[in-house]
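Submitted below is the structure of interest, expressed as structure tokens.
Shown here: the complex without one of its protein chains, the others still in place.
So, chain A:
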Amino acid sequence: MWKSARSGAALLCAALLATACAGGEQAGTDTGSPEKVTLSYGVWDATQQAVMQELATEFTKTHPNVAVDVQLTPWVDYWTKLKAAVSGGAAPDVFWMNGPNFQLYASNGVIKPIEEQVDTSVWPKPLVDLYTYEGKLYGLPKDMDTVGVWYNKTLFDAAKVKYPADDWTWADFKEAAAELTDPDKGVHAVGAQLTSFQEYQYNTIYQAGGHVISPDGKKSGYDDPKTIEGLKFWTDLIAAKQSPDLKTMTDTATLQLFEAGKLAMYWGGSWNVAEFTKNDYTKDKVDVAPLPKGEKQATIIHGVANVMSAKTEHPAEAWEFVKFLGSKPAADILGKKGPIPAYNGTQSDWVAAHPELKLQTFLDAVAYAVPYPVSKNTAAWQEAELTHLTKAWTGEVPIEKAATDLATGMNDLLAKE
């Protein structure tokens, strides 16, 4: 719906000449001397603080009257602090938003919908959908991530297993998993971890043709037999001892096991590039392949967006800044130093940074990517997912029962939203 822009001029303005137009617009609306304004910009990733600062400086070049104060709050405190700040009317003017939290903020009216017509075809559609609530767009996508299978070439070679092909299937994966498992050396094929559905369960659920939540966000998909099949993919691996059991994975994170050569494969996001290229063990041993195909191909796509506080004192300037952050020049800067920029066609620098890895895999996956499933109070049913599925992961309850119990619990929670 956003593609059907009213006028070509508006489209051009938003997409191509964001900064230039912005300057022009400001000159038009701001009669008289431009007032000095400082915008606060809330972010959570310390590794991106420098590039965010660079973007802020770049913005001030074209908007000399607007200074941007980048405020870093570490991830563990970010949402707690932001909620308190929003309740107290002291939220940053512009801040990072993620998928699971978005609808909570949008439905409570604490972030501002974008009024101007924006050409959204420059971002992957699932990300635009993720930040659209009741037909209104609230945030411009900043970056994106998809999931792939990181694999340890040394362990594949030792087990004489061929590296995953680009078109491999669940059957291929299971075959490889059986061959890669070596109880004598304490090597498992993969860790069916339960603490990151984004990298594990959600992917196989959609690959099996199932769903987590109905498109209208009102009903759980966990009682769908296909969804259960997607979960069973993992519990079968544990039962076959091709994955460590849940107790072991509770004591030692699967990431640590993979980096110690105890797991042959690790389903992980594109954000793991920094981790695996830095780690002494993995840096010359790993590569990445697409997720195996089930009934269909699927990977979860997620990305951070920049949103505006509904109570910002400088709505015009905040919007100019958000628009700049969503522009191609900003994405070009981000792509050199940060995560994958969401803006189509600006990702080549990110891929080129590590020619030894098949990073193009993560970009190719966008073609069949599924948005991260969310609703208004995502956190509530994400807790229920863990409460119920833990019992199936330990083998205490069959997966079919755990999943249908979860569906009941999740439906109750969705009804309260």
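The definition used in the following text is that a residue touches a chain if its C-beta (ideal position, glycine included) is under 8 Å from a C-beta of that chain, and two chains touch if they have at least 3 such contacts; residues count from 1.
Here is the rule we go by: contacts and distances are computed from a predicted model.
For the omitted chain of this complex, the UniProt record lists the protein as "Sugar ABC transporter permease", which is one of "aminomethyltransferase", "Molybdopterin-dependent oxidoreductase", "Glycosyltransferase" or "Sugar ABC transporter permease". Taking the complete complex into account, A:E383 is the one of A:E313, A:E356, A:E383 or A:D412 that touches the chain left out. One of A:M52, A:V66, A:V149 or A:L194 touches the chain omitted from the figure, and that residue is A:L194. The omitted chain makes contact with just one of the residues A:T60, A:Q117 or A:T248: A:T248. The omitted chain makes contact with chain A at the following residues, 76, 80, 83, 86-87, 104, 108, 110, 193-195, 246-248, 250-252, 377, 379-380, 382-383, 386-387, 390, 393-394.
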